[in-house]
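One chain of protein is taken out of this complex; the other chains stay put.
Let's turn to chain A:
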């Protein structure tokens, strides 16, 4: 019956390959842009950028932005925006400080309480947005003011610190070396870091190959083999390079582990899980999604709860890094986070955006901050240049879309 109606369709295999390249063209471009920017600053800073200590710093400096960018990606893909994340992270940092410094709470318990507080904040904002249909821009603008004020009140306008040592480890700690340092070409290397790096790369390659095999066994060719090899080789090389640099300094920072696990989790959620797919469907056409049986209100609510938890985690990391909670913590973070997501290719209208893009977008901003600071570019010009990069990235996107 179906064979009668079948037309002479073009081979799906070749087309899926072409569309795979097309779909990912932007992500490849983004990776190349990041590499180009890094090489530029390596040259301009006379080799400081790629020093192990600086690369480690780069990760530490940007970890909280990247963690929030993961949540913000879901918010923006879902068709919303969250302006309150900076204030929320500052407020949660203040809560942590008061609990640990004034009330002598245990750091682990404090961390858990703070994550719950973040989730409750997300829920309180998500409720208005999801169920009362108040525009997210307005609700979170209000939230931005409210939590900035609450942080000030909680801290009494002063900095509170320092924190117990265990808590500082969240930001300043490195993983212990179980295997002892290995010395390669006269450089002592952090062995555990190297092992973890190799395991990660091996796992990545194994999963990539397995999914490719699965497609092929069903008669779909994934992408040209040469492209597959080049793509995976570049990614592996970058990971190994980063790992080598870390290993030649103090090893992997704890934060990087947290961040890496979260990135992997969010990639999985957005690419493979039904809940991720539903967020994209909702952002693409909320009415059609609702009429397909997707519970759009509950989904929106969840997206904001998730954002709140991640903002809280970011706030803890930032506080631990400074070893003090200040009323100014979190100021303007939301702008960096939102910029990272848009540079990463998300669309203001919702339904479009990738986790990988947002992470690379955050790194592009981070490398520019770092590189320009080393070069001694004034903070005023740094802002101007970052603003232009954001505009340029979005213009590039829109131009590409119109051409297609």
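Here, a residue touches a chain if its C-beta (ideal position, glycine included) is under 8 Å from a C-beta of that chain, and two chains touch if they have at least 3 such contacts; residues count from 1.
We take it that contacts and distances are computed from a predicted model.
Look at the chain that isn't drawn here: its UniProt entry, checked against "NADH-quinone oxidoreductase subunit NuoF", "Serine/threonine protein kinase", "Multiple monosaccharide ABC transporter ATP-binding protein" or "Iron hydrogenase small subunit", names it "Multiple monosaccharide ABC transporter ATP-binding protein". Taking the complete complex into account, A:292 is the one of A:292, A:383 or A:400 that touches the chain left out. Chain A residues in contact with the hidden partner, per the touch definition given at the top, are 1-2, 5-7, 9-10, 12, 15-16, 19, 23, 211, 214-215, 218, 220, 272-275, 277-278, 280-281, 284-285, 287-295, 347, 351-352.
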